[in-house]
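Pasting a structure below so you can have a look.
Only one protein chain is missing from this complex, and each of the others stays in its spot.
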Amino acid sequence: MTIDRQVLSTNNSLKLDPRSDLIAAASQFYKQGWMVGTAGNLSARLPDGSFWITASGKSKGELQISDFIRVGNDGMILERSHSDLKPSAETEIHQVIYQLFPEAQACYHVHSIEANLVSRFVEGDNLPLPPLEMLKGLGIKAENPSCFMPIFANHLDVGKIAAEIFDRFRIHPPQIPALLLKDHGVTVWANSPETARNYIEVIEYIFRYMVVACQVNIQY
Amino acid sequence: MTIDRQVLSTNNSLKLDPRSDLIAAASQFYKQGWMVGTAGNLSARLPDGSFWITASGKSKGELQISDFIRVGNDGMILERSHSDLKPSAETEIHQVIYQLFPEAQACYHVHSIEANLVSRFVEGDNLPLPPLEMLKGLGIKAENPSCFMPIFANHLDVGKIAAEIFDRFRIHPPQIPALLLKDHGVTVWANSPETARNYIEVIEYIFRYMVVACQVNIQY
Amino acid sequence: MTIDRQVLSTNNSLKLDPRSDLIAAASQFYKQGWMVGTAGNLSARLPDGSFWITASGKSKGELQISDFIRVGNDGMILERSHSDLKPSAETEIHQVIYQLFPEAQACYHVHSIEANLVSRFVEGDNLPLPPLEMLKGLGIKAENPSCFMPIFANHLDVGKIAAEIFDRFRIHPPQIPALLLKDHGVTVWANSPETARNYIEVIEYIFRYMVVACQVNIQY
Partner (left out) sequence: MTIDRQVLSTNNSLKLDPRSDLIAAASQFYKQGWMVGTAGNLSARLPDGSFWITASGKSKGELQISDFIRVGNDGMILERSHSDLKPSAETEIHQVIYQLFPEAQACYHVHSIEANLVSRFVEGDNLPLPPLEMLKGLGIKAENPSCFMPIFANHLDVGKIAAEIFDRFRIHPPQIPALLLKDHGVTVWANSPETARNYIEVIEYIFRYMVVACQVNIQY
């Protein structure tokens, strides 16, 4: 079932291959300090429902086209450049996001310092966001918007995280296409890699605002 | 009245086209984190009174010459590369600035975290600035200068913001060529794109100073 | 015993020469502000047990292949491009790390502001680290991990620092491949230059988290 050493599938031309978008986004996030060490994982969905996801253990500042694994919507490995490559340990989270949100074509997970800190700003499982104009970048158009980001517990067992996301979002879909793992980082999804990158930028901006607002005693 | 798909007007040679200045400034501001997502808008005025302004929804780190719309001083769209392009949602603010200040040839609006925070440092509609040497970069030459930046409320209706700017500045022009929207960001204007970029740099420096001064209990 | 002016030893082909990895890491750390002035030192071990280490007094943003000295495991200078070059003043610390940890192939020492600050967060000689997912990047796999980084006093006499490291680690090896010098910076070691760079990134991330967590009163 696994087709190793076949970097490019014959069905997807290079032009449609989203891996170059993932490489560019990873390099940009790495420079921002949101994917240090080998942290974080990015994926993009193909028309057949499978998705390319970053392999485990690679530095995100220097990804190659061969550092991705194509995974089916059932979690099976469909394609990789080398049989030693393992898909990201958090592949199940990407799977459950694509299952829940049919419009999602890209799913990005990064680990900023600020995301870790704001995940501890509240006891509960919903983080209130400040009413910034910048929320328009996440599709929130209102004067003084009231907006929350769902928080999930971080478990060593990624399958347990994925199950909790599925169970919660099936019943209560979030206001914005994003979720926060406690002490771990944010995950966003969007209808294109470009929009997923923009969402990450806007959310990390909001987190930085929240951290500095706390330092200068600004209430919102 | 709209001349679509005509990237360069025949009256303005490439040499005089200010869009390359706007692209360079946007790229620089984007790298600083002042134009994340697709936030912010930049414009430059032409000799005939019309101005090039960034189209809505474009990432500011990778603008193309075709990502601008030429707008008349009456707000009419005069030129764009594609009929789907919409001018920035905040075009009316640029219009009113050019109307109020005949010497203004460029108008830049960016969204820094610090601008959002300092817009909440006071209850009133005037933000006192610290007496830094750096104020010389905004034309303030005095020992221990006393300088204020006007603050405006942020409305979902941009026309309402523009009207409030017009009504206030017609009677009370500001000390420095800049205004701050609450929770939204700063707008500057200058007699050239280069000077507008310098003003943004100086003002964002002052905002960062104000935020950190607050963190370390420095009064000014 | 010293072979001056022989930049590349005939036994090590350029392909296996780790100095290009050290140059790239130094340039990256310099840009982050972790090797300002001429601070910090990086080394990588060769199959024969000797190691290349940065020469003293060189700006780390612009190292050349000739800015390294090859030192034997006994501390003798084996190779350098010019007889004026002196090995880093902290060469003895690298020596003792390679002696203690046979698997170590690279040893990196950098001076971040945050490392200096967190070295003063505790009175004792063990710094507790926050239970971040990011610790996985240092080999810690546990839910809510309890992890400590050893702290050593900074002495003008580097030999004294090296002796204290040797005496402590021979009996109590650390949980993670890193140590902190008070007011001075962090040292890591790893089985490759690439992994040493990743460790530095992860540890500096954790230090930044600790500093900002302190600013916003987050306990961990």
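We call the chains A, B and C, going by the order they appear; numbering starts again at 1 in every chain.
In this section, contacts are C-beta pairs under 8 Å (C-beta built on N, C-alpha and C of every residue); 3 or more make two chains touch, one makes a residue touch a chain.
Just so we're clear, the structure is a prediction, and the values are computed from it rather than from any experiment.
Shown chains touched by the hidden one, complex as a whole: B, C.
Although one chain is not drawn, the whole complex shows that of B:I65, B:L100, B:A163 or B:V212 it is B:V212 that touches it. Screening C:S27, C:S59, C:N126 or C:N191 against the full complex identifies C:S59 as the residue touching the chain left out.
The set of subunit C residues touching the chain not shown comprises 33, 36-39, 59, 111, 113-114, 116-117, 120, 154-156, 181, 183-185, 211, 214-215. Where subunit B meets the chain that is not shown, the touching residues are 130-134, 137, 141-143, 194, 197-199, 201-202, 204-205, 208-209, 212-213, 215-216, 218, 220.
Heads up, the rule we're going with is that only the chains that are shown with their structure count from here on.
Contact with both subunit A and subunit C is made by no chain of the assembly.
Ranking every chain by how far its Cα centroid lies from the centroid of subunit B, the top place goes to C. The two copies, subunit A and subunit B, are related by a rotation of 90°, based on C-alpha atoms and rounded to the nearest 5. Ranked by how close its C-alpha mean sits to the mean of all protein C-alpha atoms, the top chain is A. Centroid to centroid, with C-alpha atoms defining each point, subunit A and subunit B lie 32 Å apart. Contact with two or more other chains is made by residues 215 of subunit A.
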